[in-house]
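Okay, handing you the structure first.
Only one protein chain is missing from this complex, and each of the others stays in its spot.
Labels for the chains are A, B and C, by order of writing; each one numbers its residues from 1.
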Amino acid sequence: MTSTPCILLTGFEPFGGEPVNPSWEVAQALAGEMMGSLRVESVQLPCVFAQAPQALQTALAQYSPRAVLCLGQAEGRSEVTPERVAINMLQARIPDNAGAQPQEEPVIPTGPTAYFSGLPLARMVSQLHHCNIPASISNSAGTFVCNQVFYWLQHTWGRSDRLSGFVHLPCLPEQATRMAMTPACPSMPLEVQVRAVRELLRVMVESLQLSG
Amino acid sequence: MTSTPCILLTGFEPFGGEPVNPSWEVAQALAGEMMGSLRVESVQLPCVFAQAPQALQTALAQYSPRAVLCLGQAEGRSEVTPERVAINMLQARIPDNAGAQPQEEPVIPTGPTAYFSGLPLARMVSQLHHCNIPASISNSAGTFVCNQVFYWLQHTWGRSDRLSGFVHLPCLPEQATRMAMTPACPSMPLEVQVRAVRELLRVMVESLQLSG
Amino acid sequence: MTSTPCILLTGFEPFGGEPVNPSWEVAQALAGEMMGSLRVESVQLPCVFAQAPQALQTALAQYSPRAVLCLGQAEGRSEVTPERVAINMLQARIPDNAGAQPQEEPVIPTGPTAYFSGLPLARMVSQLHHCNIPASISNSAGTFVCNQVFYWLQHTWGRSDRLSGFVHLPCLPEQATRMAMTPACPSMPLEVQVRAVRELLRVMVESLQLSG
Partner (left out) sequence: MTSTPCILLTGFEPFGGEPVNPSWEVAQALAGEMMGSLRVESVQLPCVFAQAPQALQTALAQYSPRAVLCLGQAEGRSEVTPERVAINMLQARIPDNAGAQPQEEPVIPTGPTAYFSGLPLARMVSQLHHCNIPASISNSAGTFVCNQVFYWLQHTWGRSDRLSGFVHLPCLPEQATRMAMTPACPSMPLEVQVRAVRELLRVMVESLQLSG
């Protein structure tokens, strides 16, 4: 239990054979920072369908955050992409870190088809553009563990008066270099990703203050 | 005339409606830096077929450089790409900054089909990877003013005992944001581009020392 | 009123400055074909937010179809892509054919966040692969008129015992050629697109027979 009001910031462990995941690198880098009166609490989620929601639930219980931002890695994207919508669908192209590969299963059998993000997406993108950081709203968080966590968060914790949502980050330069794809996988330096997420957290804190 | 031995570093003025060109931003940022005993002399080239070679010739005459690195912008690439080969061909998809749009004309009518770069390409890419900066050798510098300058440089100044060549740079984040393309145009922050070209110049200076 | 049981197949008029839209070319080519005992009724929808749902409603009333397949054009895709989910969101990057460009508006203010497609997506993709036609399930139908029509269809007509949904088609070769993009816009010949949609309609008719 923490007594300082906080924002929960999650990142994923590496997956798909990668030794690193930008989402956790960024979350770690911002751990403990104060955004106004809110402390950033950073938690790593396993890239495992059977464990990720529970890990998030534990973190929510432990920190009782004022807002929640979950981060994930989106190979192939060159921008920071706040996600618009989480869908009630698991469909894995590759196995998760425990070897599971669900096909056309719901995240929550009794849940609705989808949830919109609880974040001020347009303001977030516009703030990143203001800082010369490439960003745009994405209309699909995929159907892997990222979308599962996003859906589960909105279903379980999201409310119209609460700020929560998901943002995908590009690969790190070291990942792009190692992949040696043709054409090359786009990437964004860690320091820029950290700056970007710090700005996103600032926009969230401002929104809390305006609404609260 | 300068009395300090130097490396000539060129960048292009903006073109294609863009207000900025990363190649000139980077060249400017490194102007006057000392790489070992060599001073970086930065010169802007016009993005004009009828003027670019002459501007380069003037700079070569003025500075008598020990080595020459020409930079250009490659929209759509996410990596720093040292160019392998310059071809004797002008073929413009868009007009240059003076409105000229040559179709299937030679750079130099009496010149050979192509020149290889005079730079240690593999070492350059490997050094950038070592610094976690995405890079790869490119097999085409296109057929616009970049390739013209590269070909002209190798034809006029290049020799087996001289270091000269061309490197394409990604767009800047502010350009990618403004373009609002789908999918997004990849980009690289200016500070990373500057760091990358500084490393490339270092590799060049090392090569000079080894050979000289 | 028609007395022959039918499948409704819709395509869009051209938009975005293009003189042609593959979705309407395909719908036209299949108009009047018999799929088992069902006749294909093809209807063109305007690419206008303020008119497309009404045009679809009129067609539904006129034909009382047994199943509905709406087609649209997805510039940049190389595959036939049955869409998984329609979202309650209008967000136009370009104006529609009447000049409207809604920003972050719902398709139907009282509607849910999203609807899943009512089509057998996996079977459709698998049938196209069997015919050597590139295809995959898409997780986003965008936020333009295509998604509006898809959402409106599922909201108004879709039911768990009814077959309805949306499929995006690649550009035609003539469009790709005219666009002269770098890299080139992928495309699919009209005859292959027609063959693909005929196969999709067959899968739908089979599903109707199995369920009915």
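Here is the rule we go by: contacts are C-beta pairs under 8 Å (C-beta built on N, C-alpha and C of every residue); 3 or more make two chains touch, one makes a residue touch a chain.
Predicted model, so just to flag it, every value in this text is computed and none were measured.
For the chain excluded from display, the touched partners among the shown chains of the whole complex are A, B, C.
Among C:Val85, C:Met124, C:Val145 or C:Val192, only C:Val192 touches the chain left out of the display. One of B:Val85, B:Val149, B:Leu169 or B:Val197 touches the chain omitted from the figure, and that residue is B:Val85.
Against the chain not displayed here, chain B makes contact via residues 84-85, 87, 89, 91, 104, 112-116, 122, 137, 139-140, 142-143.
Across the interface with the omitted chain, chain C contributes residues 77-79, 129, 132-136, 172-174, 176-177, 180, 183-187, 189, 192.
For chain A, the residues in touch with the chain missing from this view are 76, 93, 180, 182-183.
By definition in this document, only the chains that are shown with their structure count from here on.
Comparing chain C-alpha centroids with the centroid of the full set of protein C-alpha atoms picks out A as the closest.
Measuring from the averaged C-alpha position of chain A to that of chain B gives a distance of 38 Å. Residue positions of chain B touching 2 or more other chains: 180, 183.
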